[in-house]
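Note that this complex is displayed minus one protein chain, with the remaining chains in position.
After this line comes subunit A, so read on.
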Amino acid sequence: MRIRAQVAMVMNLDKCIGCHTCSVTCKQTWTNREGTEYVWFNNVETKPGIGYPKHYEDQERWKGGWKLDGKGRLVLRSGGRLSRLGKIFANPDLPTIDDYYEPATFDKDILVSAPGGLTDTPVKKPWSKLTGEPMSIEWGANWEDSLGGDTMDQDPNLRGLADKVKFEFEKTFMFHLPRICEHCLNPACVSACPSGAMYKREEDGIVLVDQDRCRGWRMCVSACPYKKVYVNHATGKAEKCTFCFPRIEAGQPTICSETCVGRLRYLGILWYDEDAVLAAATVPEEELLDAQRGVFLDPFDPAVQQAARDAGHPEEWIEAAMASPVWKLISEYRIALPLHPEYRTLPMVWYVPPLSPVLDAAGAAGRDDTDADDIFHTIEDLRIPVEYLASLFTAGDTAVAGGVLMKLAAMRAYMRARTLDGTVANELLDGIGMTAGQVEAMYRLLAIAKYDERYVIPAAHAKTAAALEDLGGCSLDGEGGPGMGGGPVPVILSTRRP
């Protein structure tokens, strides 16, 4: 067993109102630069829909993630090592910028500089940020917002379901899906990087691109099944969500979490066994979810704690792992699910699936969406929302997705009975196999958890920092070293664009 810590996130989708505050603050922090105009490390898409970039979930087309070959071995869907080098001159699976959208700006100046006395209101025209020419805006990062894109029937997750889904507006369902890099345990982007510039950090599992070692082979972009690695077309290098590592190191939540209006994001650490990752990524599709849960180590197990100590993890981390809301949602209450486990990358941003599509369906079927029995029946009879959620979060296993929804519905009904009638609905608890204490703790975590309960990030690497001080300065600080002094001053020879 090789124990490692991973900073992970869970998002409670029922609370997402699709306000895009996370996207905007992320963009202002990380991608408000030339060459990254089209890049959203965090984006919020409406489901059902084709997403950003278009159809990114269609792996037949983009060849992202991993698959099992004929002999049951884990291989990158885009091909092996030799075939990747063979495609290096032109990557056949690379999305172009039109699959994202053409970034634009507006000549807002016209609004104040237009001469007075006109009969027409001055209109600001869009200008392409790529060509500098006037353009017409035909797509954007959230073009389908709240089903406004007329594209929901093209959602890859609806394959085989499309004929059964009602697309009439009043009969359909929708929810928002905020997405960042998954910081996977078995990252396909890292595995596809020809220059070895991408890496997973040993300390906290954050996946990063070394900007000095990236050579612009752009294989990471196509290998990532979530399309969360981007090419900066001004620098010619790959960039991706950094999990706000400078903030995480300082014990602060990521900027998307910090500014989340719905308070739906949870951050915490998980212990995992690095040696178990490959085996967990290689099991048959229906076992993937359990296999990934099996890679996580119980932070309350004294043996695990001792292993963490032996591996040099500070005591604060061992305590933080026990207080981790992410561990509770994923492994204790088992209501959080990974996005597309079938990509076999073992993603580390998990989701509590939304109950709202089921509630909508119950309402549309003339049932009472506050009654637990009616909701249970809706989950069982109305297959569409559950099948859809299953194709997103459980590789199509409706029993698991339905089970999670049952728990959420039971929790609601239980708390409603307790709060309104003062009664304890034990039959609901039996149905989902949880104790009253567990359900109430789960309710508190989902509904009213405060800042410090939602974000349990161990107070940085204080001990490591102190240990480094004892060494008498950074040992990498020598002549030519990568530390703070001595080394050559970086210059940029070829700046792009005027």
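Note that in this section a contact is a pair of C-beta atoms (placed from the backbone, for glycine too) under 8 Å apart; a residue touches a chain by one contact, two chains touch by 3 or more; residues count from 1.
Here, contacts and distances are computed from a predicted model.
Considering only "Nitrate reductase-like protein NarX", "Sugar ABC transporter ATP-binding protein", "Ferredoxin" or "Cytochrome bd-I ubiquinol oxidase subunit 2 apoprotein", the record for the omitted chain gives "Nitrate reductase-like protein NarX", by its UniProt protein name.
Listed residues A:D120, A:E138 or A:E202: the one in touch with the omitted chain is A:E202. The residue from A:P92, A:G366 or A:G422 that touches the chain not shown here is A:P92.
Although one chain is not drawn, the whole complex shows that of A:K15, A:K54 or A:H233 it is A:H233 that touches it.
Checked against the full complex, the one of A:D145, A:E249 or A:D298 touching the unshown chain is A:E249.
With the whole complex as reference, residues 81-82, 84-85, 88-92, 94-97, 130-133, 186-187, 190-191, 193-196, 198-203, 208-218, 221, 231, 233-240, 242, 245-246, 249-252, 274, 451-452, 459-462, 464-465, 468-469, 474, 476, 480, 482-484, 487-497 of subunit A touch the missing chain.
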